[in-house]
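All protein chains but one are shown in place.
This part shows chain A:
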Amino acid sequence: MGKYLRIEEMLSSIHNMDGDSYTIMEVCGSHTEAIKKYGIGELVKPQIRLLSGPGCPVCVTSEDYIDKAIELTKVKDIIITTFGDMLRVKGRKENLLEQKEKGRDIRVLYTPIDAIDLARAHMNKEIIFLAVGFETTAPIIALAIKKARQEKLHNLSFYIGLKRMKPILRYIFNDSDHGIKGLICPGHVASVVGEHYFEFISKEYGISGVIAGFESKDVVQALYYLSLNKEKSGYFNNLYRQCVSYQGNQKAIELMEEVFDDCDAKLRGIGIIEGAGFHIQKEYVEYDASVRYQLEEHNVNKMTDKEINKCQDIKRNKCVCSDILLGKSEPKDCPLYGGKCTPEHPVGPCMISGEGSCAISYKYLV
């Protein structure tokens, strides 16, 4: 405690670890990217086996959601607005980028607050924002909805595809096969929801957890502390105190709770997870695009036969995305990886988004 170690010293300590390989999962696209970008995964082998969980909200967005967004692009006088990385994710057949190339009005925004400016500037058009993300993004979507109401804007709505981290983590840990001993908790989600939100992983499941930032030193430090405390069941530490407090960002939490309640969510390649979704509360229903445009509620409490078949289809094609998303396999374990499935011709969700494990592996892996 108190001594600042260099990255090389921490790596050396990890390499001196005794015992079996220690399986650690991370659940944040930014952590996946940092690990691959700095080549950390290779540097900590074989003492640590790093798995990438479902931390990419774009990857786990259902095909249904994309298809409905595509349908909306065809409606007259509509502007679809979205985060950039949603453009290339395929629905059943096509993606939003292909619609844009056909001349449909789809605009990339950096923040949902810009959708408000757009709505004000185009009063004769309907603006829809595709709201996808985890708890990091939910507060700003809530803020945008509140602002829209304050400004009495009636030509703006939000198609909610937001997801909650805790139910997804429970889903993973409830599987007796998981083999995960430690978790690098997503720093951005934690900065909103607080340290206490993640304590359940150690208290209820005996899994060690560390909240970490995204620089190379942050990630190596997280692995170092986890490996140092390998023998302690349920070790927990917040190493990102400059951004994460115990209670979290109260203002952001209040915003989320005011505008949203929870609901079941369908995750691509995985299936329905209870309570993993966000749903706009009745008071703000005017801003709910799925109600306004009578889209079939996509967070339904059952999979259609088509979807069950699709999951089976994916398995039949030997795509192991669902296992990768749940941390049971790595990209290189998939028989399609790098051959039939590449970023240019993706099969499953992990290759589709730039933040998906397979896409990142393919981009960086030496």
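Just so we're on the same page, a contact is a pair of C-beta atoms (placed from the backbone, for glycine too) under 8 Å apart; a residue touches a chain by one contact, two chains touch by 3 or more; residues count from 1.
Throughout what follows, contacts and distances are computed from a predicted model.
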Undisplayed chain, where the name is taken from the UniProt record, one of "Glycine cleavage system H protein", "Ferredoxin--NADP+ reductase", "Hydrogenase expression/formation protein HypE" or "Competence protein ComEC": "Hydrogenase expression/formation protein HypE"
Touch criterion as defined above, residue of A:11, A:24 or A:140 at the omitted chain: A:11
Of A:23, A:216, A:229 or A:245, the one touching the omitted chain in the full complex: A:216
Chain not shown: contacting residue from A:17, A:43, A:78 or A:228: A:43
Interface with the undisplayed chain - residues on chain A: 6-8, 11, 36-40, 42-43, 84-85, 87-88, 97, 101, 108-110, 114, 216, 220, 343-344, 354, 363-366
